[in-house]
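Only a single protein chain was left out; the remaining protein chains are all shown in position.
All chains are identified by letter, namely A and B, in their written order; residue positions are counted from 1 within each chain.
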Amino acid sequence: MSALLWKDIRMNASVLVLTGALFALPYLAGFGWLVNESMARGTGPMDVRWSYDAVMRTGFLSLILSHIGMTILVGNALACERETGSEGFLAALPPTRARVLLSKTAVTAGTIILLWALSVFVLLVLAPTLPDAPAFIVPGVHDDPAVELSWVASVAALIFGVAWWLSSFVQKSSTAWVLALLSPLALVGLALLTRSVFSIGDLALDRMFLWSCVLLGLAGGSAGTVLFLRKSEF
Amino acid sequence: MNIDSEKASPIFIQIQDYIRRAVAAGVYKPGEAIPSLRAMAIKLKVNPNTVKRAYQELERAGLIKARKGVGMFVTPDGAAGAKRHAEGMVVDCFLDGIRIAHSAGIDPSRVRSLFEEASMRELPVAKEAI
Partner (left out) sequence: MTQVSEPMFAIETVGMTKRFGTCTAVDELDLRIPRGTVFGLIGPNGAGKSTTIRMLMGLSRPTCGVVKVLGEHVIDCPTTRKARIGYVPETPSVYRWMKVDEAVRFCRSFYDTWNDELCSRLKTLFELNGEKVVGSLSKGSLAKLGLLLAISPEPEVLILDEPTAGLDPLVREEFLDGVLAEICRRPQTVFLSSHTLGDVQRLADSVGILHEGRLLVSSSTDQLLASTKRLRAVLRDGASPALAPPGTIWQGSEHREWSLTVHGFSESTIEFLRRDGSVEHVEVLDLNLEEIFKDFIKGRRLSA
């Protein structure tokens, strides 16, 4: 199993580095900007003051940007073997399809869980402890990070589900992740069409959109898994 | 010497011929061991089962005998038997020549004089390396 994990990490090394960089970039940029500001104030470079708003903006930007990398990772997960022509080689070796899939899932899901955990920690645990954090989240006045995170999570579920499903059968991994990244737009288009045809209210539409994202994401994930496990021609 | 897979003769027969020629030429003398099955297979680049079959045929013909746990050894009549076999191969060659002569319409007396002429010739080819 460790050999499979090593192989999957090595195959995706550049994508993992890209994803990490996309995640870290907003924080580094934010830190750099704050150092600059601190020096302009004349208080020295290390007297950095993270404001609640700065942390929230940086945290969300980092999470959203890194989804590009995560989507490439998911789109690459199953398609890369096909693309590099090593699918047959792996299929002839002793590990079962389930084992191979488990390793790929561990690498992709592991990365996603890690980055989400870090983001949730920053946004929901660290940020509220800042001096200028609001004592209560007042709807309409303050943006509720939990609500915003649920939006990001739902759209992420759609993107990952589509990427995983496409990855299980397309020849090129770029097809999988590009189409996956475009899928929310397609769903938004469909939502707008539905609103104009059926005259649905905004709140109901929002709920429908979120649930559609989640359900489609789960369907895509399941379909991709089944297609991968049941493949019998290499 | 290499086994010729282009030849129509089955390989286990080629192996037998090779060993018989070697015994007739004195490469392996009576009482001496011939290469093991595995060594012969690797030397001739053939399947060891084929060598095994050849050795079994040679044992049946009395050219070699197995000594359990030790190997295959040339029998005391081995050399004589090999020479007789070589004579048989010469006769086969003669018969091939006679067949050619018959289909070409060459009469038997001419065949005999052709044989006399051929046997007077110096063999230009060096002894085949065994």
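Please note the rule applied: a residue touches a chain if its C-beta (ideal position, glycine included) is under 8 Å from a C-beta of that chain, and two chains touch if they have at least 3 such contacts.
Values in this document were obtained by computation on a predicted structure and should not be read as measured data.
Visitor: Just one of A:W33, A:F89 or A:F121 touches the chain that is missing; which is it?
Guide: A:F89
Visitor: Please pick, from B:I3, B:A61 or B:A86, the residue that touches the omitted chain in the full complex.
Guide: Once the missing chain is taken into account, the touching residue is B:I3.
Visitor: Touching the hidden chain in the full complex, which residues of chain A are there? Just list them.
Guide: Touch with the absent chain occurs at residues 2-3, 6-7, 10-11, 84-89, 91-96, 232-234.
Visitor: Pick out the residues on chain B that sit against the missing chain.
Guide: 3, 5-12, 38, 41-42, 45-50, 53, 99, 102-103
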